[in-house]
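Quick one: structure below, then a few questions.
Here the complex is missing a single protein chain, while all its other protein chains stay put.
Order of writing sets the chain letters: A and B. Residues in each chain are counted from 1.
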Amino acid sequence: MSTEKITITVDGKKITVPSGVTILQAAESAGITIPTICFHEQLTPPGLCRQCVVEVEGARRLQPSCISSVREGMVVKTDSEKVRRVRRTNLEMLSAVTDLSESPEIVRQMKQLDADEERFAASPRGSLKDDNPFYIRDYTKCILCMRCVQVCSSDIQFSYALAAGGRGFDSRIATFYNKDLPDTTCVFCGNCIQVCPTGALKAKTEGNSTGVQHDEA
Amino acid sequence: MNTLHEDLKKYLSGLREKKRSSLLPALLKAQELFGYVPEETVDEISRVLRVPPVDIYGVIEFYSLLYSEPTAQTIIRICTSPVCASKGSEKIKKALCEYLGVPEGTPSPDKRFMVESVQCLGMCDHAPSALVGEKTLTKIGSMKIPDLLTAAESKPENKVSGKNPVLSKRCCTGDPENIDEYLDSGGFGGLKFAMTMDEERILEVIKTSGLRGRGGAGFPAGIKGESTAGKREDIIRYVVCNADESEPGSFKDRVLLSTDPFTILEGMLIAAFAIKARKGYIYIRGEYFEQRRIFVSIIESARKRGYLGENIFGTGFSFDVEVRSGAGAYICGEETALFESIEGKRGIPRNKPPFPVTKGLFNQPTEINNVETFGYMTRIMENLAKNGDAKEYKPVSGTKLFCLSGDVVRPGVYEMPFGTKLKDLVFDYGGGIPGGRKPKAIVLGGASGMFVPEAMWDIPLDHEHLEQAGLVMGSGVIMVFDERRDILKIVLEIAEFFKHESCGKCYPCQLGTARQLEILKRIDEGAVEPDDCGKLEDIAYTMTNGSICGLGQTAGSAVMSALQLWPEIFKKEGVSVL
Partner (left out) sequence: MMKHEKTVRTTCPFCGVGCQLDLSIDQGRIVSVSAPENAAPNFGRLCAKGRFGTDYVHHPSRIRTPLIRKNLDSGKRTPVGMEGFREASWDEALDLAAERLSLAVKTQGADSIGTFCSAKATNEDTYIFQKFVRGILKTNNIDHCARLCHAASVAGLQKAIGSSAMSNAIAEMKNLDVFIVTGSNTTETHPVISTFLKEAVVKNGAKLIVIDPRKIELSGFAALHLQHRPGTDVAVYQAMANVVVTEELENRSFIDRRTENFEMYRKSLEGFTPELAESITGVKAVLIREAARMYAEAERAAVYWGMGISQSVHGTDNTLSIANLALLCGHLGKPGTGLNPLRGQNNVQGCSDSGGLPGIFPGYQSVADAEIQKKFEEKWNVTGLSKTAGLTVLEMSDAAGKGDIDTYLIMGENPMMSEPDLNTARKHFEQLKTIIIVDIFLNESGAYGDIILPAVPFAEKDGTFTNSDRRVQLIRKAVPSPGEAQTDWRIIQDLALRVEKKLGLPPSGGFAFQSASEVWDEMSGLVPAFGGISHQRIDREGGVHWPCPDPAHPGTPYLFADSFPRGRGLFTVLDCRLESERTSSAYPYLLSTGRVLYHWHGGTMTRRSVLDKIYPESVVEMNPLDAEAEGYEEGQRVSVSSRRGTIISRIKITERSPMGVVFMPIHFAESPVNELTKDLRDPEAKIPDFKQSAVRIAAAG
């Protein structure tokens, strides 16, 4: 990051930031919070949830603020109707297919956007996998943010037990030929649990949302 | 079984690059040998190429032509994209499944056959079509079901019509694989002339020619070349030819590759010379078995004659081309997904920037162009060679290939000057609608394109006019549907296509393509809900504005254009459920 400073306008506010920072960082420095889902400080931002998109004057499409760098004179709107429409629809679609009961941050964003969680017909996807003594993988809660895969592979752990499988809407978090975790290269570091934003990955000792402890036997 | 494993081991040990970038070829090899990719072979491949096994599994799952479970000796793939579907391919598929007594996707009890749907085979000019094993069958509508299983290959007729062909002047003139014939007709003249020129001048010529990419996005080819090029010799740069042609309704690249492959290769060489690239790839879609065979063979002869390899004609310029096969994923036509695929990964688009010209294949500057674009570069240089490189000479790129299919008398590839009117192409050159029926709809640009309102059917086909009208040229696809066709069904097939082909990376497209299809299906079944149009609009809006790549960004276009033209069909007679 260079020491050179540039000036941009965010939501009508002129701010001066180091060149090279992202729009997300720049906004943050001005006290403007842009909602994010897949973004995680420690991981390579995949820029896939598109929840952090913003309107940049002159750009044809909305820009993902977590990976877009600021440019001198840039004019950014972080909360325009266009942006809100995309974010709202995005979450309405997400909530139709995912159990978000343990995703307080996403639920908060939905409220803030006035999103209707029942707008799209419920079509749950994924299932619960209980194949090891330590933690459960409840993929009905999975939002495919890929953090667990990043952590397990080349961002943190280099154990390569998880990868993205399937394609499109049927993408999922896969193990090698769908084996149970103990039969894979998983080392149960649980570093994936740490970054899971939705409670899909959870230590068994945590119990589920209803407070019932998962079987420990 | 054991000898198959030996075969694979031999193949692996013979690989020149024992790296992840050899993964897709290795998996295709295993698929070819075993009919699927068994777990043990993955372990072996993992060891040799040093790719984590689970990543390999993820790759297998991504590509439609790779299977992690046993299939059948022969897989029959029936094209179900809009044109083939409108010509009854669904019915044929059902009948075939009934005949074999197994549902789609399940091997027959004797493990000899398995039936599957496939998104556009690039055979729309011979619809309906199918792929039986590696054999192409065209116009299967008239065939008896059992014959389908055993029929001899019926190759499509590859020809280009139109007036004053420029790009296609050599197509269908002789043996496309014969390098002598190519040389006799002046082949490689463009390259030879280019090699006498300054690299910068070549790029400038291409720029002034106005050549725009023919793969869909229409980006000025000269600017792309310039941004990829650079003074420094020590930077690795790549030239990539995008021959993943999978846009429903598009088949021009198939015709070019089948009938004049040397022209494409020459274009790649010219581009490589101009940007100082040493290595090129041509990524040909997995289902184009024949075209891949042809290209491998012409590369071989070009190499023998010294047009590829080290120090070409003593100029110090070295270049070689590797042929890569896709594995059944439309998204791999997207340039960055294509790079990922060559690198041995799931074909997932990258976020841009960085653009390919700075960080492309293997993170190096890369010039990626469509087949047709490279072909045109050859013509531009040939023309320059003929006229001499004078400052005042203005090269032009004045024609374009169009893929006309559907309910027209003469479907096929047409090379037409820019500005040709849509209706002239359809009704004059194409011969209009067969059987004296009335036209109902024209889709321009393929699945990612739009329905053209009848009032605009006389629009001149060039970038300027189309852009003004909010339409897109895309790769030049024109699909015509007559009065018998059900627009909602066409829209449904398009939606089905996008749901099937979305890579699943970004939420708007991953979720949007699925929700869009679900709503359209429901409408088709008559269970309309009050806010359906509003939902479809929100979905399309979100995909268009929020998606990472062109797939998601256009996945709602056709639906929206249909909604505008025929709002009533989205409120289908059936009773509302509410």
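By our rule, a contact is a pair of C-beta atoms (placed from the backbone, for glycine too) under 8 Å apart; a residue touches a chain by one contact, two chains touch by 3 or more.
Only a predicted model underlies this, so the values are computations on that prediction, with no experimental measurement involved.
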item: For the chain not depicted, the shown chains it touches; value: A
item: Option touching the unshown chain, where A:Thr16, A:Ser123, A:Ser154 or A:Asn178 are the choices; value: A:Ser154
item: Of A:Gly20, A:Gly73 or A:Pro104, the one touching the omitted chain in the full complex; value: A:Pro104
item: Interface with the unshown chain - residue positions in chain A; value: 41-42, 102-104, 132-135, 154, 156-158, 182, 187-191, 193-194, 196-199, 202-207, 216
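One rule holds in what follows: only the chains that are shown with their structure count from here on.
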item: Footprint of chain A on chain B - complex, ascending; value: 39, 42, 52-55, 57-58, 61-62, 68, 329, 346, 348, 351, 499-508, 510-515, 518, 522, 531, 535, 538-539, 541-542, 544-548, 553
item: Residues of chain A defined as touching chain B within the complex; value: 46-51, 53, 61-62, 64, 67, 82, 85-86, 88-90, 92-94, 96-97, 119-121, 123, 144, 153, 160-171, 174-177, 184-185
